[in-house]
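Shown here: the complex without one of its protein chains, the others still in place.
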Amino acid sequence: MKATSEEVQTRVKKLFEDGSIGYFIGYETGSDSLHVTPCFLKSGQVASRLVWNPLCANNLSKYLLDFKNVEGKVGIMVKGCDSRSVVELLKENQIDRDKVFIVGVPCSGIVDREKLLEVLGISPGEVVAVEDDGDAFLVTIKEGTQRVDKEQVLRGECLVCKYPTPLVYDVLLGEAVSSLPWVGDDYSLIKEQEALSSEEKALHWNRELSQCIRCYACRNICPVCTCPECIFDKKAPRWISKANDVSENLVYHLVRAFHVAGRCVDCGECERACPMNIPLRSLNKKVEKDLLELFDYTAGIDVEQQPPLTTYQVGDLDEFL
Amino acid sequence: MVSQTKSRIIEKNRLTELLDKLAQDYHLIAPVRDNNVSFRRVESGSEVTLDYINTVLSPKNAFFPQTETLFRFSRDDSRGFRTEPGAEADREQVIFGIRPCDARSLRLMDMVFNGQYKDSYYLNRREKTTLIGLACFDPAETCFCPTFGIDPASGEDVDILFSDIGDRYLVEASTEKGAALLDRFAEFFAELRGDEEQLREARKAGLAGMKKLDVNAIADKMAPLYEGDYWDSIGMKCLGCGICTYLCPTCHCFDIADVSLDEGGERFRCWDSCMFPEFTLMASGENPRPNRKARVQQRFFHKFKYFHDRNGELACVGCGRCLRYCPVNIDITQIIEDVTSGKAGNE
Partner (left out) sequence: MSENIYLPRMATIQSMRPETIDVTTFRVTIDGSDGTGKFEYKSGQFAEVSVLGVGEAPISISSSPTRPETIEFSIRRVGELTNALHELEPMDKIGIRGPFGNFFPLEKMEGQNLLIIGGGIGLAPLRSVILNVFDNRAKYGKIDIIYGARSPQDLVFTSEYKEWQAVDNTRLHLTVDRGDEEWKGNVGLVPTFLREINPSPEKTTSITCGPPIMIKFVIEALNELEFSGEHIITTLERRMKCGVGKCGRCNIGSKYVCLDGPVFTLKQLEEMPSD
């Protein structure tokens, strides 16, 4: 069974009380009943604000970087995907394992708001709550409850999720989930795109990225984009122009995809954050597929396993040399 | 009440044709659906969608483009340069489908680009544009324009207002520019039948539950919050991306940069965001807004105090885009409530 909000609140309160943590990063109810927002607690007295439900999409691990120099341990709630980002951050020594208390929450899928509203044919104001119910979500609306099949309304990254249970944690709240029933070939869309001709691929990406407004939300929300000064913000040398132009946008996205190669865990935050609905996940998923095939490597699983692009083995492919 | 200047109706089945003609005679900008709905230049009426509440990007792009060439330069013989101003709007523009909130935002932008120094790029486009608004009867849950005295069903800030009253559109011109356009395309419009006002009132029932926040004296209430912790948690959540500022119809910050190409180049301006860390970074390395808390504070203080101090108006029109698209759900309506209720001062 999935942990309830109350179980999370109780546990966090205790963690504060016994001095295990000085801060906690979790979720609380947001602007309406279809939103949650990150919250930062400094004491257990307000732990009752915490929630854990199918709306908790945010990957909170990025915020751990803000607590690097803070006294005391910081607690954090992580789902399976989030925990894999934590593994990557640990690999790179971006965070100190001893300074973090990880509360793992096995997850069986996060709901995509837009899909939910469309499938149920309702408006946001009508929703009271969304709860997990095995292979469906239970949506409480003003007139009663409705059950909706998860597969119809899950976020894209949940449809292909292989790690629903956190891989690194200090305490696990809720029953571990070994696998999700709807997950099949997670590269089917990528394979379709690979089959396109070069011209078709160029057309597709030029079209999508011409809509990019360079808000940098994808970069800022990404847990493995950790550079204190991003290459794209540098003035000397200036790598891309601040002007919004499809060729500059292409450079930004392609270079970022390579910078996070081997570190991206497909948490889906970049695509969720994008206000222009650009299918960013497919870019990173393609790189992920290539790394699996070329190096038998998957990000975010094993802290000891270094990303292929930062290490060299004698047997590595070098057909381009 | 129905506009005094000039009122007509247009049958719904004639709208596409009208848009076709507008696209021929003007640079027509209207809502188009692809990944989502945005204002784009259209060449025919069939590209236009009217099935939207509001666009992702506001129409400020039509007056203050995200990237705009200010001037080009090339070397001349005497070690100097010849400059050539960037192309200004040479065609008359028509924006079709602008919502009353976005139309009001243009009046606020006018205050920025006018003043002691006149920004000819923006003002020229503004002058050459006819605004055709689309009245709002089914607002989104994130809309709160009545807070700022904006009537979603009114054409105060546009040249012509189209209102979907069921089987036809009520078309009201409230400026001479608008009336002139109605005359020019008179073949599409017909006389009123007499029940338009009634039909409109019926449609306005959908606006009854709209959020109308209290912003009375908010600029004064902001002042003591400059010191204190209220903005800490918001600064912590904030990603420092540019979504709120780029989508906001009243945000006007920009950067200016040069591009060198062979023996010349150009100087352009482009949108910038006060949320970006290097926005106020000086060459010496000093940064008066060195953290996200300071930058988040700047954004809300600018909208609800600084702009008001300078221009007598609040720099927000309640379009709700920032709330809708913020990836971490920072809620401007909650912030307004916290400030005016005094809760923000007690945190």
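Labels for the chains are A and B, by order of writing; each one numbers its residues from 1.
What we mean here is this: a residue touches a chain if its C-beta (ideal position, glycine included) is under 8 Å from a C-beta of that chain, and two chains touch if they have at least 3 such contacts.
This is a predicted model, so every value here is computed, not measured.
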* Per the touch definition above, residue among B:Y26, B:W231, B:Y246 or B:F279 touching the missing chain -> B:F279
* Absent-chain interface as seen on subunit B, which is shown -> 70-71, 73, 79-81, 83, 85, 112-113, 115-121, 123, 226, 252-260, 264-265, 267, 269, 272, 274, 279-284, 286, 288-289, 294, 298, 301-302, 305-306, 309-310
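Keep this in mind: only the chains that are shown with their structure count from here on.
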* Please work out the Cα centroid separation of subunit A and subunit B, and write it as a whole number of Å. => 32
* subunit A touches which residues of subunit B in the complex? -> 34-36, 38, 56-57, 66-67, 141-142, 233, 236-237, 239-243, 246-247, 255, 257, 259, 268, 270-273, 276-278, 323, 325, 327-331, 333-334
* Asked: In their complex, what parts of subunit A are in touch with subunit B?
  -> 30-32, 35-40, 58, 63, 66, 123-125, 208, 211, 213-217, 219-221, 233, 241-245, 269, 272-273, 275-278
